[in-house]
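Complex shown without one protein chain; remaining protein chains in place.
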Amino acid sequence: MNFASDNAAAIAPPILAAIARANAGFALGYGNDDLTKTVERRLCELFEREVAVFLVATGTAANALAIAHLTLPWGAVLCHADSHIATDEAGAPEFFGGGLKLIDLPGEAGKLAPATIAAAIAGGRGAPHAVLPSVLSLTQATEAGTVYSNDAVRELSALAHRHGLAVHMDGARFGNALVHLGCTAAEATWKAGVDVLSFGATKAGALAAEAVVFFDPKRADGMASRRKRGGHLLSKHRFLAAQFDAYLHDDLWLALARHANAAAADLARRLDVAGLTPFWPVEANEVFVALPPDVDDRLKAAGAKYYLWPAEALPASYVLKAGHRPVRLVTSFATATEDIERFAALVSGA
Amino acid sequence: MNFASDNAAAIAPPILAAIARANAGFALGYGNDDLTKTVERRLCELFEREVAVFLVATGTAANALAIAHLTLPWGAVLCHADSHIATDEAGAPEFFGGGLKLIDLPGEAGKLAPATIAAAIAGGRGAPHAVLPSVLSLTQATEAGTVYSNDAVRELSALAHRHGLAVHMDGARFGNALVHLGCTAAEATWKAGVDVLSFGATKAGALAAEAVVFFDPKRADGMASRRKRGGHLLSKHRFLAAQFDAYLHDDLWLALARHANAAAADLARRLDVAGLTPFWPVEANEVFVALPPDVDDRLKAAGAKYYLWPAEALPASYVLKAGHRPVRLVTSFATATEDIERFAALVSGA
Amino acid sequence: MNFASDNAAAIAPPILAAIARANAGFALGYGNDDLTKTVERRLCELFEREVAVFLVATGTAANALAIAHLTLPWGAVLCHADSHIATDEAGAPEFFGGGLKLIDLPGEAGKLAPATIAAAIAGGRGAPHAVLPSVLSLTQATEAGTVYSNDAVRELSALAHRHGLAVHMDGARFGNALVHLGCTAAEATWKAGVDVLSFGATKAGALAAEAVVFFDPKRADGMASRRKRGGHLLSKHRFLAAQFDAYLHDDLWLALARHANAAAADLARRLDVAGLTPFWPVEANEVFVALPPDVDDRLKAAGAKYYLWPAEALPASYVLKAGHRPVRLVTSFATATEDIERFAALVSGA
Partner (left out) sequence: MNFASDNAAAIAPPILAAIARANAGFALGYGNDDLTKTVERRLCELFEREVAVFLVATGTAANALAIAHLTLPWGAVLCHADSHIATDEAGAPEFFGGGLKLIDLPGEAGKLAPATIAAAIAGGRGAPHAVLPSVLSLTQATEAGTVYSNDAVRELSALAHRHGLAVHMDGARFGNALVHLGCTAAEATWKAGVDVLSFGATKAGALAAEAVVFFDPKRADGMASRRKRGGHLLSKHRFLAAQFDAYLHDDLWLALARHANAAAADLARRLDVAGLTPFWPVEANEVFVALPPDVDDRLKAAGAKYYLWPAEALPASYVLKAGHRPVRLVTSFATATEDIERFAALVSGA
């Protein structure tokens, strides 16, 4: 019963198989191999346009490199206060961006509202005294397990672009979002105004593979140097490519995300039945509930794994009962139905 | 009628005279001159202990160098959301600190409250995922023209130290604060827990001179290289020293600050009489009021200079009348009584 | 006939098998898994002392993180002008080190001589005007395919330590060096004065795995944050650990290196017989010769892969015949005897 994180899961078997398949003979290093070219082509097809692609091994690297590339060091990045870049990357965007500033903004259910963005852009004394809002970073699916509609992304992006900001999407769980949206990858990104996507595969089933995707390839000038300089150009690059190749093949990525989302929905439904209603709509692969202390103790005793969620991140309207413990439950491609059933049964006191 | 900023004032005559006096013959560069040694000694006397001193030409440099020296790049600096380092230094602390993060915190009347600091320290996922709260930066006097009591500084510093944070004080208006507090410089700083002070002279009457004062000289190891590398070691350093020498001589700095504070108090009293009550206590050299539009127009037409203040920075309890314009009025050593009288008369419609 | 680089080789089968074996069930992310703990223990045993270990996916990351951790930003790093950090990492050490400076030094056969180091340390105006020599970085085996004796490392390290410099060893080909030296890993590192080792596995047969090894664990304080902030903490860390676990198991790493070194020696011998004497002693897995143009053309036509080597890097005493082309030939764990034979036969004109 591991609901701690989707990165506690292992490698999806077809992706491991692809690594093994790629393990034959010699290949040019540093992305000059054929498999890398194949993946680049596949991503152009998936996004229905020419894109520039940079594969890296971690989501933090993908986000930090992408954001740093979109702004000068005196730029500010507007992001949700609970976003991964704001809370969990140890200042990687600031480091890669030469000291840029993240402006951490509030927002219900992990989402930023247009008025919040507009106010953040309007604030500040302007150059040269203040940092300049330069990037809007949206997380899709959000840290609250919710998903922006394409209309919402379009509205936020248009607002950002009107003021000269570039739009970055942290898609560590992009597959989970897309399955929820039921649209094409192009519709969920550049057609809605996204300039650069951190396209995650690791949480979804890869060993360690993320793609930074520039929808305007010219904007990627110099990114190859930035990646190398960050230590993020793998020499045996074919094995990064192999992971992405398998991930995209026959829509494996959507199948994996569908499984994770369905598991979350199933879990949420069962918890709801047991009287634990999630704080936020369950739209991707995360469920947030407040556990009564005895339930929490029982689950822990039975070996269930999950993390507490900070009470101050809860919806303003939510009334947390005394002693109850807010937790985050994450499902993945590897979540088994039995684990969900067992978890729900333990909640119900069975 | 210039109330735009204390740095719109010129050089206090005794300080200019000191520069002229220092302009005789040759002197070793880079701080190896006698006048620099004299200033270092004077500062030790003023603070009643051995201190390490680094003179620079701007407040931004003083703050950024000091803060960068107190934390590793993955550190976080807790500061008021309206503080100069957060809003007006174009990301200088982030740049000098290798990408450190400022945590902008709310607080009434420009001040941080212990509970706010405690919550900020408690938040975060800890290393290696999150940046680590490493510095508390207090502004004295604050951006709201108020002054922390020594007890308040002591309480906040003790809290910071208990959690391993160093305490920095942005004293761009340290003289104004000290005059209000009526205590010694030592009492207002290290005796209350401050580790490093940005001791400002520029706003108070210097041409361009600020001192970074380390109350524990060992903590300053390497600071000479950091200053030089930032381009902040003046070659003809004697002229920086001359400014500080005159500033401290015969308590000139306190006399200058006393004048500025008295001017602010006088202005506030007259505005109050005219029905414009300042939002915040007038404890240093700044007065914040909301001007009716016709008054604002009249003042502007008469050539008065001052800046609008963002409405969102007002006290939560303050009810801003429709159309009224919040403004900041700054006095200085150079503010003339006639200007205050004329300003007040214009407010009253005379 | 791929002699382009050892990173053109694939994954050694036991290492791939270990990844597959680790692919079972859930595991805590970010290095909190059991396999990571096992690897840390193994490395302590291998080096016969407590060490602090940080696994990353690239050699550039290992070097840059290690070096940045050993010096303040105003430090200088003494290194060979042909070293990987100086020529092939796109400025990664400078980036991670906040703008530190590499002092590129000459040296025969890829090696630095004590007199060169001593002169570099003695040069410079000292603080605060000049950057301060803070790290000596040695490459073992060198970029010229040679190996420092332990006595040479000891002499250079002692010299560095006497002047307060830390000693870093870039061991991207540490296994190849150790096989040549025939000593223990401890003797080749900390017993000879090395403070931090970049211990490479990628070129030697891993998918992507390098270990930064601190021989004084206290020196590693904060390194976890530095790695995370650089985007180099893999979430599914067990798969990095699995590679190292297999690499070290039953001395696989030495067996792989032995094969590569033997292949290089075999190749060198055959080339020598054919009249092509290597410029530099063949002590690890690289052979440097100057190819007559017709030989080069014939090899290329037959599909052989290798890179030109810059003529200016050749030994001062070497007389390069007109038109001859200096090349680097790299062998690996995967080099087949038939390829060596065929290559040599092509050289001989067969």
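Going by the order they are written in, the chains are A, B and C; count residues from 1 in each one.
Going forward, contacts are C-beta pairs under 8 Å (C-beta built on N, C-alpha and C of every residue); 3 or more make two chains touch, one makes a residue touch a chain.
A quick note: this is a predicted structure, and the numbers were derived from the prediction, not measured.
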Which of A:25, A:106 or A:128 touches the missing chain? It is A:128
Touching the absent chain in the whole complex: find that residue among C:25, C:99 or C:303. C:99
Across B:137, B:202 or B:285, the one contacting the chain not displayed is B:202
Write the list of subunit B residues that the hidden chain touches. 2, 4-5, 7-11, 13, 16, 19-20, 22-29, 56-62, 64-65, 89-92, 95-96, 202-203, 207-208, 225, 228-236, 239, 305, 334
Interface residues of subunit C (partner: the chain not displayed): 73-74, 87-91, 94-102, 119, 123-125, 127-131, 310, 312
Residues on subunit A that touch the omitted chain in the whole complex? 30, 72-74, 98-99, 127-129, 132, 222, 224-229, 233
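By definition in this document, only the chains that are shown with their structure count from here on.
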How many angstrom between the C-alpha centroids of subunit C and subunit B? 51
Using the touch rule from the top of the page, what residues of subunit A touch 2 or more other chains? 89-91, 95-96
